[in-house]
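Pasting a structure below so you can have a look.
The complex appears here without one of its protein chains, the remainder shown in place.
Going in written order, the chains are labelled A, B and C, and every chain counts its residues from 1.
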């Protein structure tokens, strides 16, 4: 997702996020795989595993490299992933002797997992500023409406009167917690994948750790134990997205409830209309936030299935990740965008009846 | 899904299905919404709710109508769905008097649900022939290898010797059952949505049932009680897809297990390679089938959340459907395609060791 | 579920259902397994696979048989299921010659799957009358309040005025559809499991089909192709439960929304209190219905994982069923009970303000 329907213009930006999707485009994702291979070749050279001039020749070729995407597609159809075809393409421009300077000791999973981490970090960097923007919106709402009375409700029933600021605080405190955790998450997941054919990090012989460390450094990542089959890093990303969307979904649910006629505790500008009843003002984005939270949260239960990663590499478990995590990221991006717009539509918080 | 990553060329056709995605394109989905409006206007005319010449004027305009997709996107961003903007666009070319011949008595949900049903039926028609193709593949495998001995295994352990034909029967019997159910499903879900603003099917006054019946007939659908808030029809579609993908996933899992060296009960042609170990032959599509089954199956647990449809129409529950069902359909299409190709790669079934 | 917490008295009957749980008790479930073995021995005799006097001796012993549950527990800890120990216990009282009259040609899965089907049918029979009771409640509410005006709401916003009867119809029509489907479901799932060691239904040689047919007839079931590895039957049960709970969850959600002060469209008797605010009247069971619908619906996404059933029998996939389906049934039972009580608490439907 966004899927074949929700990514059309028919649904506008409600369920898609161009900025996030762009990070997963063939161009950028491929560029990150090439970035890994560049760092790998440099690290091979620096570790003395490949002669300098051979490595430099290879690096020059990589710099000029332009992927043939149609051939990558054909390669994936056979191999299950684009790497073998990509490596072949990269080597094709090189003399036989220089080919050993590319990908030597690495495996597809090293490249794809690392490119995925770089991509996720790029997306999460976007999310940092979006979270900040939402927090500013909440600060602003608090500044404007904090003192207005509304009804505190528990179990959907009147409990005690509270102020708008109390409700806003119920939104802001979790958002701040998610935002603080995001910094840690970005750091935590900044690990290179470098395990080689069966995850032993033993190639090239004698300098595998040096190469791994060099690659990590060049990509701004850390070295950790090989995580080919321990997908807790990916699960952690999904977990944060689930918590984030849940937090935004709670805001959406509250606003949808507050906007009910009869409750009338929030007034929105430019809320949506109806084809049958042009007078209606629907708090569209609040409902979308609820829907996104349910969908992203449910995806975490699917992503969890990828933890059962048989032997040294599971094509099945890995594919579950590919289908799930980019979807969760794009939908989370859409949730942040919907939340930002929804909060920006608020013209008033506070009981309006009897005004 | 396929998501921003898996729909790139980088992953070839593994997780996407162009034919299914095309049915959800803006063009076709919009065309189906217009098809509903056309039928609606005709039905209004036939029921005498709109004078013939007014209706015909409107129908002529609809026929010439070309949607402005960018404006629909902007409309959805405000309204949460493209309908109000679409209706405005359709009416824009008409004289004031003729505008009442369009959408009168209908609501957004009537149009979108009906367009969704038409789209799903178009996709399921594709699936019919794909299921048939898979059944022919299984018949063919049975004809070629039925008598070859393999090991029956339960709980992943040797049980008793069986023949390849017995294992193939374990794949074919459920596929036949899914295929038979598909005919019933296509029939079952062939219901128009026609409820009007709050689902009462009471407009236009005096002829609402006639109009609904007319629309249904023109679209090749049946009339049923209004199902604005009873989403069992959509759940039923997801349920069949779950069963289908589970059945294909079982085939994939079996083939992956049979292809293990040491078991050697299936030989595949043109199985995938490895970037680190060019000698490897990976049964790629068998693993993809397992992954697709897990992901589609998990989605059914998300789609189920859309059953809780508050009041006369829930934007939140409805949006869960939009995010979920098209994804399930495309991934199911990919599963059928993967299965067809995988079965086509089989060169031998039967124990190969020790000749 | 109900889990270790929710099955305590602390949560009363909210999340548990004694009547459903009793059908899954060791006593009854074991009795159904023994019922299968009894039918099997009789069928062996009737088919001439075992001499009459040997079979009758075995049947007499089975009739007197009392399981040693502690030994069954020890058996399951080793074997993964109670059957091997149960068969050993049943045979222990018999002379060597008579032992062949028990379980000959059957396998654990035949017994457990069949006992599960019998159990599910017993539970669904309970649900039939509960659905009927709920439909009577709805008829009664309709009779009392149909004409009272309430606000039709779409996307949680005022749409057009409707009558209470319209809202009730939104609850009753789906309930009737679920109820009608239930009769078909009970019929549909009434299939014996009889496949033998590796699902070939080939033992005892020469009369396996006869034995299967005899067992089915004695248990009030039909014969179908062996479904050891096609779990669509179980998925179908979960699907109906998901639809049912979704339907009840929609009723719950509506009532929770109608009961909000400011909306005031439903009045309940004996709604729940609060420890902090004794004056509060919480529409407790409406919220529980929503929660049960979400949980049961989510379970269907887990149950779907059991479709991927490797080779001739998967211990893993089968165990997913055991953990999931009885939970879904008990929670569905609780949902029916909650709905019945909630509808019984309704004292008024219709706008109350300004009256």
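Here is the rule we go by: a residue touches a chain if its C-beta (ideal position, glycine included) is under 8 Å from a C-beta of that chain, and two chains touch if they have at least 3 such contacts.
Everything quoted here is computed from the prediction, not taken from an experiment.
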item: Touched by the hidden chain, restricted to displayed chains; value: A, B, C
item: Hidden partner chain, touching residue among C:34, C:55, C:106 or C:226; value: C:106
item: Hidden-chain contact residue, picked from the options B:67, B:105, B:301 or B:326; value: B:301
item: Which residue of A:229, A:281, A:332 or A:345 touches the chain not shown here; value: A:229
item: Hidden partner chain, touching residue among C:133, C:158, C:186 or C:291; value: C:291
item: Residue in contact with the excluded chain [from B:259, B:327 or B:346]; value: B:259
item: Interface residues of chain A (partner: the chain not displayed); value: 80, 152-156, 159-160, 162, 166-167, 170, 173-174, 177-178, 197-200, 225, 228-232, 235-236, 239, 242-243, 245-247, 249-250, 253-254, 257, 290, 293-294, 296-302, 304-305, 307-315
item: Residues of chain B in contact with the chain not shown; value: 151, 153-160, 256-257, 259-264, 272, 274, 276-277, 280-284, 287, 298, 301-302, 305
item: Touch list for chain C against the chain that is not drawn; value: 1-6, 8-15, 20-21, 23-26, 29-30, 69-70, 72-84, 86-87, 103, 106-108, 111, 196-197, 256, 270-278, 282, 284-285, 287-288, 290-292, 294-295, 298-299, 301-302, 305, 314-320, 322-324, 326-327, 330-331
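Everything below uses one rule, namely that only the chains that are shown with their structure count from here on.
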item: Interface ranked first by C-beta contact pairs; value: A-B
item: Inter-chain centre distance, chain B versus chain C - centres from mean C-alpha coordinates, in Å; value: 29
item: Junction residues of chain A - those touching two or more other chains; value: 256, 272, 274, 276-277, 282, 284, 287, 298, 301-302, 305
